[in-house]
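Removed: one protein chain of the complex. Kept in place: all other protein chains.
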Amino acid sequence: MTITTRTALDSNPAASPEALTALAKCIDACLRCLQTCCNCADSCLHEEHPEQMRFCIRTDLDCADICAATVQVLSRASRPNLETVRALLETCRIACHYCSLECLKHSQVHDHCRICAEACQACEVACAALLRQTPLDQEIH
Amino acid sequence: MTITTRTALDSNPAASPEALTALAKCIDACLRCLQTCCNCADSCLHEEHPEQMRFCIRTDLDCADICAATVQVLSRASRPNLETVRALLETCRIACHYCSLECLKHSQVHDHCRICAEACQACEVACAALLRQTPLDQEIH
Amino acid sequence: MTITTRTALDSNPAASPEALTALAKCIDACLRCLQTCCNCADSCLHEEHPEQMRFCIRTDLDCADICAATVQVLSRASRPNLETVRALLETCRIACHYCSLECLKHSQVHDHCRICAEACQACEVACAALLRQTPLDQEIH
Partner (left out) sequence: MTITTRTALDSNPAASPEALTALAKCIDACLRCLQTCCNCADSCLHEEHPEQMRFCIRTDLDCADICAATVQVLSRASRPNLETVRALLETCRIACHYCSLECLKHSQVHDHCRICAEACQACEVACAALLRQTPLDQEIH
């Protein structure tokens, strides 16, 4: 059987079953976005005119680091501090939003930017969807 | 000469000199918090009753991952996407706030929790200070 | 079209086409292993007797952090420092090997350990395969 994010989450004794579908989708989108952003930054750097890609590289690197943190936090499927998770999801959504906007500017010239913009958009949507399912009120611990 | 975060930032050709003091302070606080949170999670796990430290461990791990991402993003001292940086600083501030609250509950019994709470509080303050100096409006790129 | 690690790597202007299949496979195995290790650590922590899972949690966390670094380094498909990449692949292979051994001990009782052991084994194999295709000699830069 192929291991998926969902099967892993289902095995967590502390995971609440409600939002697991949106959670798995968001983790997978972050994993994909992390990979394409690292690749896009490296690709931009090796284009003929890297001086034109400075902001794209920087945005890629920020988005990759934020996606990596988001993957790690979300993969702890036990009840987290909800305010922290909401703020992180919102940060990841914003980072993906601006990274996709920047990549879109170059997407007709550079295929890695087109691919990265697409992965960022998917991640932005997945973060927003999970945010809508993440309750505002904090559990008492 | 000892290398400091400030001397490193000063050498960046794209850094704007305005907020460098608050920036260096925030990076250093995140580095310290990253280290104490990793240590506190491992220490809690090895206490006699780790089942009582579950939420503290989880909060430590989340805080560590978020601090690591914040260090990396902030250490790129060139002009970033300001909305991303603001959201990340706010996330880091929140993660530190709740991690310090959780650690404080155990700080009279466990020295690692006392140390971690202190480092988290310092990081919370440093993030808030840098947020106050980070402009709201986005530069056009 | 679905974005895959391979399509992202193919878009990198500096990627050498030789080892791209093994490279993409290794990145995907690391991404999967990162996710299952984070989940397994959190799951172990929430089992009835976390004091019996200490070493498993610790090994999971180490493996996750090493996989995350490996994903980021490998996703830069341009010619890297080969000694660094070889050492990192070997480290990731070793971390996955011992994490899978530890998880296997608990895999009949805890499903998350069974899933994590499987993901670690796949990542160990993928790192070894990529190592065999990574030349020993260093390019001159």
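We just call them A, B and C in the order they show up, numbering each chain from 1.
Criterion: a contact is a pair of C-beta atoms (placed from the backbone, for glycine too) under 8 Å apart; a residue touches a chain by one contact, two chains touch by 3 or more.
Fair warning: this is a prediction, and the values are worked out from it, not measured in the lab.
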Shown chains that the omitted chain touches within the full complex: A, B, C
Hidden partner chain, residues of chain A it touches: 41-42, 45-46, 48-51, 54, 57-58, 61
Positions on chain B where the hidden chain makes contact: 3, 5, 7-14, 27, 31-32, 34-36, 38-43, 45-47, 64, 68, 71-72, 75-78, 110-112, 114-116, 118-119
Residue numbers in chain C that touch the chain omitted from display: 54-55, 58-59, 61-63, 65-66, 68-69, 72-73, 76, 78, 80-81, 83-84, 87-88, 90-91, 94-95, 98, 102, 141
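Please note the rule applied: only the chains that are shown with their structure count from here on.
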Relative to chain C, chain with the most remote C-alpha centre: B
Most central chain, Cα average position: A
Same or different residue numbers at the chain A/chain B copy interface, by half rule: same
Inter-centroid spacing, chain C versus chain B (mean Cα positions, whole Å): 27
Computed distance of Cα centres, chain B from chain A, in Å: 20
Per-residue multi-chain contacts in chain C, two or more chains: 41-42, 45-46
